[in-house]
Each structure stands twice: as structure tokens, then as C-alpha cells.
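In this view, the complex is presented without one of its protein chains, the others remaining in place.
Which chain is which? They are A and B, in the order written, and residues in each are numbered from 1.
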Amino acid sequence: MAKKLMKGAEAMGEAAIQAGCRLFFGYPITPQNEIPEYMSARLPQVGGTFVQAESEVAASNMIYGAAGAGERVLTSSSSPGISLMMEGLSYIAGSELPVVVINIMRAGPGLGGILPAQGDYFQATKGGGHGDYRCLVLAPWSVQEAADLVQDAFDLADYYRNPVLILGDGLIGQMMEPVEFKADRRPCKPLAPKTWASTGWKGDRPRAIINSLFLDPEALERHNQKLAAKYAAMERDEKRVAEVGTDGQYEVLVVAYGTVARVVYTALDDLRQAGVRAAMVRPVSLFPFPYEAVRRAAEKAKAVLVAELSTGQMIEDVRLAVEGRVPVHFIGRQGGMLLTPEDIAARVRELAAGEGSHA
Amino acid sequence: MPETLVFGKPTALTEVPTHYCPGCTHGVIHRLVAEVLDELDLTRRTVGIAPVGCSVLAYNYFATDFHEASHGRAPAVATGIKRARPDLIVFSYQGDGDLASIGLSEVLHCANRGEKVTVIFVNNAIYGMTGGQMAPTTMPGQVATTCPLGRDVEQAGYPIRIAELISTLRTPAFVARASVHSPLHAVHAKEMIRRAFRCQKEGRCFSLVEVLSTCPTNWGIPPAESLTWLEQHMLPYYPLGVFKTPEGPDRAPLPLFGGA
Partner (left out) sequence: MAQHDVVIAGFGGQGVLLVGKMLAYAGMRENKEVSWFPSYGPEMRGGTCNCTVVISDRPVGSPVVQHPSAIIVLNLPSLDKFEPLLRSGGLLCVNTSLIHRQPRRDDVRVVAVPANDIAIELHNPRGANMVALGAYVGSTGAVSERVLEEVIQETFAGKPGLVEANLQAFRRGVAIGRGESTQEVTA
């Protein structure tokens, strides 16, 4: 297929359709309304179904139902709505169902604002809902990558029988860039038939019970350990990371994800022209977090700078990765304010010159 | 000649200009509520609750204390305030996405418990703030951004009639529907709002007034024509009148202006 200029939100919707998703349940919220709006127009064209749920709580339970029935299903929302979906997500993780959830983050807490932010990192990567579970979390930095990751997300969800979260922000949702959907795309994971799904019991397999209730504590512990083994496999096999300039010499390593990494990318360009040596590691999977890649790249630097649109969340994982070998500094904006290449370049210069180590 | 002030802004409204689009009737409804608060001498002991929707900034326009609630939860917040301070007059001001979709559970249970609070329910048949998605009150065939071919009742069901629905509850309440598409109707709407707040003032019951309202921006219809559109398309489906009073079990809609 030829390249098309698409909004990030629409490209993600189209990616889901290309991945064979025919069901969307969701509730309007800015800045991601283009996803449900796109799906409401597009799904009927391919024989799919769009339902505007009465709330995000309902939407999260609708995807629980659809995934349990063995179908690929998508929902999307933005921060306050994602909070409401935590009920469904916890049950989905507990029942081991494959779903894809897109969070186009906006600034919080509470009603907050509608401009881009990255304040939901903890919620996305450290559980979010109740209980001991993890979601795979993927963070695109371009419209093309958003489309690619959404397609991969469906394969990963099916393979692990686990929710996959796409963590974007208002920039990624609203911007237009060229995208290409490859006609010959292959699944990124081997896919088995969904024999566990509730498709009507004819006696030829065990009855499908989609459930997260285990009243026997030993059984529940076994279930938790099984989930933990699955998360360990994800940590072993699903780490994704992109690096810029880490093969050369540099003084400062910048770590950023999503659209902030775009800003860092521009800053690195300006710095290179000014003769300041810096590199970037961009985690693409936030769970599992690419600890080793960050550590390896950090060891070559004099200082690490973490750039986020929050008051500092991913920085905790960067610190875990670096294990105190190199000082880790932070630069961030909040509330929908954006970091600029100038902000980042200035901070990198300070750190390269050995200043600014107070922070 | 000495000047006499014959018309002014209610003290329950601030001097802040509203952010509503030209021709939006949210502002009219604000004014009716404010006039009633003043006339019943309630302004100084009222706490309002703003929804999530175009009227999210209502706290800037009413000169009373206010809470902001999360989407749809205003009646639960109202319950908390009223139970904590029964001497206060508590009202929520909610749109149709907020009340009839995500917050349907909260308003039903608030009414069913007979919380002595007042709900002003603004039904404009669409989601305004988020840019024109379908609401539970969107008319059959009406185009919205999440039903680009018009509301299909096979998929989305029929519009919910909130006033009728709430009035089926056994718990005593005052429930009415009004409209503000003409001055005469606005006078009637004010009377309904007055009766609702009086019920609360007298400590009698839960009260809810559904007010039909326009959204020229997301309907894509110029303001003046929007008033006609409301009259032609919404009024036949959403009859005006009193649906329930604390005195009587009578659920039949009472006629709008005297007999009919």
C-alpha cells in the first residue's frame, strides 16, 4: 500500500483494522476522539462493530467480554477514562485475555487538562488496577511507529493472553505523518487457535470458564505464579529499545520515550553541530523496561539526563538500570507544557561541562 | 428623571463572561437557576456541583461555593455534601452525556435514596464539549461524529427520556421537563426550577428538572434555526411538564400551560 498522510489517532485505528480487529468499544474523551470516530465510520465498512459505551467502566468490561469470546478487540481513551478502565483491565489480566488498549495521555491529576503529558507512566507500567499484574506497554514516537506497534500489540496480546497498552500522548494522537501499511505483514508472534475462548461448548474440549476468582488460596497463589512466569518471559523476550548515537563517544546520555524523544532527537542534532557529544536511548517497550540497554549506554556517559512530561516517573526505572554508577538528572515539564529542543540542549550542555550536578 | 433599575444580573451570577458558543442556551439556563436562588433567598447557602461537559466551568459563573465532580458523579458528590451539611442547598448542573450516560447510575440512586438535592439536567441531544459525539439523548437519525450516518436505533437504541425514567421510582420526588427555546418556555422552565428548589428548601424530596437546550456548534445549525430544530425534533419526543410530585403517585405528564 502507498504512503498516506494520516493523523496518529486514525492511523492507530486503521492499524487495528489491518490487524484483523473488528470490534471497538469506547467512550468519547479528548484528545483521542478521532480514534472512536474513525472506527465508527470504518468498522461497518469491513463488517465490524462499533459500540459507544455508556462509560469507560462499561467499555473495559465490553472488551473483557469480546476478548473472552475469542475476538480481537480494541478500546482507546485518555487518562481519566483509563483510570476508570482499571477495573476491567485487572479482571482481563487476571483472566488472561488478549486486549489492546490505547491511552492518549493528557495532563492530570483529576480532570487536569487536555494537552499532552506523560503522567500515566506509573499507572501503565506498575499495574494500575488492583492485584499483582502487568500489562505490556509500548510507546510510539511517530505515526508510523504507532501504526506498527498497534499491529504488533494484537499479536503480542494473543500470544501472551495479556492486555497490551499503547501509551501515547496528545502529540502522537493529533499529528499527521506519512504512514504505510504493508500488505505482506506477518504476525510478530506465532499464533495458536484460541481453544480457551467461550465459543459455545460442544463437549469436544473443556468448558471455557473466563474467570479470575480463585477462592482456594493455594490455587490463587499458583495462578499468580503462573502469571509471574509469563511476565518474566515478557521481560526476557519483549524488550524493545531504539538508540541514537550510542555507538560513538558521548558525555551525556539522554533517556526519553514517546514524542519527548522526538524533541531530544532535534536537540541532539543541534548539539552535534555545536560540538557537544550526547546520545539517546529511547525505550519503546516501557514494560518490559530495557534495563540492560540503558545501563550499557549509561556506563559510557559522564551523566544521564531523563526527559519526561511529568515530574519524574520513568526516571525511577532509569535509576534502577544505572544502579548508581552514573549520576541521573531530570528535566521535565507538566500540565501540557512541552519541552523544547532548546531546553534539553541547554541542560545537556551544562551536564557535559560538568555543571548542574546539583539536581 | 431618577433612574430605577428594572433589570439586572442576579447576585447568584458573577460578572465573568461565559465561554459558551454564540447561541448556546446553557447561559439562559444558568440565569434561570441564579434568579431562582436569589428569589428564594438561597444564594448564600448554596453549593453547586459542576459536571464534566461544556458547563465544566460553571463554578466561574455562579457566585456560590462549588465543587467540580468527575464525569457523571455529581449526584454522588451532592449526596456527600448534603449528608455532611443538611442545612446547605445543594444542586448539580449536568449535561446529557454526564447524567444520562456515564452518570446514570449515580443520578438514579441519588433519586431513589430521596437525597434532598436538586439536579438541573441540560439535554442538548449531543456531547458538546468533546466535539459532537452521540449522546443517549441523541434523536433517531441525528448525525453525530460517532454515528456519521445518523443514530441507528437498531444499534444504539432510542433516546433515553430521563424525566420519565426517574419518575418511575417509588421514592417521592419532584421531576419535570422544560425547555428554553422561546421566552414563554423559559418562563415555564424557571417555574419548574423554582418548584424544584422549593422542594429542597422545605426539606421535602429529591428534585430534577430536565431542560431541553441547544448546541448550535455541534448540531451544525445556526443559533436561531437551532431553536426551531429543538422545537420540531426534540419537543415531540420529549414532552414538557411535571412528571412526578412529592404529593402524588400520579405519573402522567401534566400539561404545560394549564389545560390542553
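Going forward, a contact is a pair of C-beta atoms (placed from the backbone, for glycine too) under 8 Å apart; a residue touches a chain by one contact, two chains touch by 3 or more.
No experiment lies behind these values; they were computed from the predicted model shown.
In the complete assembly, the contact with the undisplayed chain comes from A:Met175, out of A:Ala41, A:Met175, A:Cys188 or A:Leu220.
For the chain missing from the display, the contacting residue among A:Met86, A:Leu111, A:Leu220 or A:Leu338 is A:Leu338, taking the whole complex into account. Interface residues of subunit A facing the missing partner chain: 3, 5, 30-31, 113-115, 170-171, 174-178, 259, 262-263, 265-267, 269, 336, 338, 340-342.
To be clear about the criterion, only the chains that are shown with their structure count from here on.
Contact residues of subunit B toward subunit A in the complex are 52, 56, 68, 70-72, 97, 101-102, 104, 127, 129-131, 133-134, 136, 145-148, 155-156.
Those residues of subunit A that touch subunit B in the complex are listed here as 27-30, 33, 36-37, 40-41, 50-52, 54-56, 80, 110-111.
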